[in-house]
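Omission of a single protein chain aside, the complex is shown with its protein chains in their original locations.
Here is chain A:
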Amino acid sequence: MKTIRIGSGAGYAGDRLEPALDLLKYANLDYICFEGLAERTIALAQKNKKADPKKGYNELLLYRMEKILPLLHQNKTKVITNMGAANPKAAMEDIAKLAKHLVLENLKIAAVLGDDISHKIEEYNGENVIETGEPLYEIKKELLSANAYLGIEGIVEALKNDADIIITGRVADPSLFLAPMVYEFGWEKSDWEKKGKGTLIGHLLECAGQVTGGYYADPGIKDVPNLWNLGFPYVEVDALGEGFITKLKESGGMVTTATCTEQLLYEIHAPENYITPDCIANFSKVIFKEIAQDKVKFEGASGKKASHTYKVSVGYLNGFIGEGQMSYGGPNCIARALLAKEIVEKRLEKLPFDISELRCELIGINSLLNQNKMPDQLNEVRLRVAGKTQTKEEAQQIANEVETLYTNGPYGGGGATKKVDEIISIASILIPKEDFKIDVHYIKI
């Protein structure tokens, strides 16, 4: 029976690149997928695109592609990634330029568009927000972005048209991996069972090193070999959706029933109803079997009919967070940090604006004395103050009131830091799939 190999090249926007290059060189992959678009990342990317229409895709995309492209060419591996973020078309064009610069040829690059409905989000103002249960118009803040989690359709179309590199915007993470299975094995649109199986594979792979022993080690309790050299996972799957997950022998990490079980339940709620744009997958009967070292067979996933709607993430500006930190060391350091906390709280109370969700808390172990050892007793503590405001200037004042503890607070404060972050919050609504038009663009070089 025909099998294909799909690797995972990134589990988040800023992930390490070296393990992906190793997979490309040594794992004999048919496909490699890079997941790099967190929930609010696209809202930030929309902001960048507004400022410069050529921007708005993942900032590491070209750095990655420069290393990846020459390897694809020699091994015939195809790339699928959502790192197009708010601007897959610009990403496609810039990758084409880069490929020409690297003197590569016979590459077809595709951009999947259609997830962005920010231009007509007003039409859906009356839709209830999943998180709050209230209509979208109740948010009353500046909306930055509105992107649907698309499924496999655009990617499958691009594969049918022989694309080698497929850049998408917002696509559900498992769909990146499911698309090549549907294309290669010709799974029917209504074959929910197989799509459920493929979605399991996508879910296991989508966080890259998190299934090969990353985020698992607990020294002396559950150790992971050579975690520093953690390898990324790949799956070999057949036309029935059966297969195994593994990693390169030479890499660090491990693939066991335990690492797979942790990833199976990662960020899912009811295991029997894992809702994606492609199907409603059922993971409740999944079992894992170790068939060799670092090689785990998965069985038992299934699926039900997909819903008629896409989940749409609406990003909006939601004020600012101001944060300041200051450390205290030596005898009585906790008492001094608590005094500092009390002083800052009183000063912030006097300010003529509202601060919400104010947190004043203590952090710390051995960052102050340059002795490179663990203290016998608590020997330092760091005050952290953070609160929300409506404006940037107000947030700055929270941060400043921590820094001014230098000359206006208890003895011996040191290492002050301050920062102000703009808050981009997310509201989710459901919009009928038929309201979207998925478009695939191509460049051939």
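Everything below uses one rule, namely that a residue touches a chain if its C-beta (ideal position, glycine included) is under 8 Å from a C-beta of that chain, and two chains touch if they have at least 3 such contacts; residues count from 1.
As a convention for this text, contacts and distances are computed from a predicted model.
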Its UniProt record identifies the chain omitted here, from "AtuA-like ferredoxin-fold domain-containing protein", "M67 family peptidase", "Transketolase subunit B" or "ABC transporter permease", as "AtuA-like ferredoxin-fold domain-containing protein"
From the list A:270, A:292 or A:445, which touches the chain that is not on show?
-> A:270
Of the candidates A:188, A:218, A:349 or A:376, the residue in contact with the absent chain is A:218
Among listed residues A:93, A:262 or A:403, the absent chain is touched only by A:262
Which of A:125, A:161, A:229 or A:284 touches the chain that is not shown?
-> A:284
Contacts of chain A with the missing chain: which residues?
-> 39-40, 131, 215-216, 218, 221-222, 257-258, 261-271, 284-288, 300, 318, 321, 323, 357-359, 361, 363, 384, 386-388, 423-426, 428
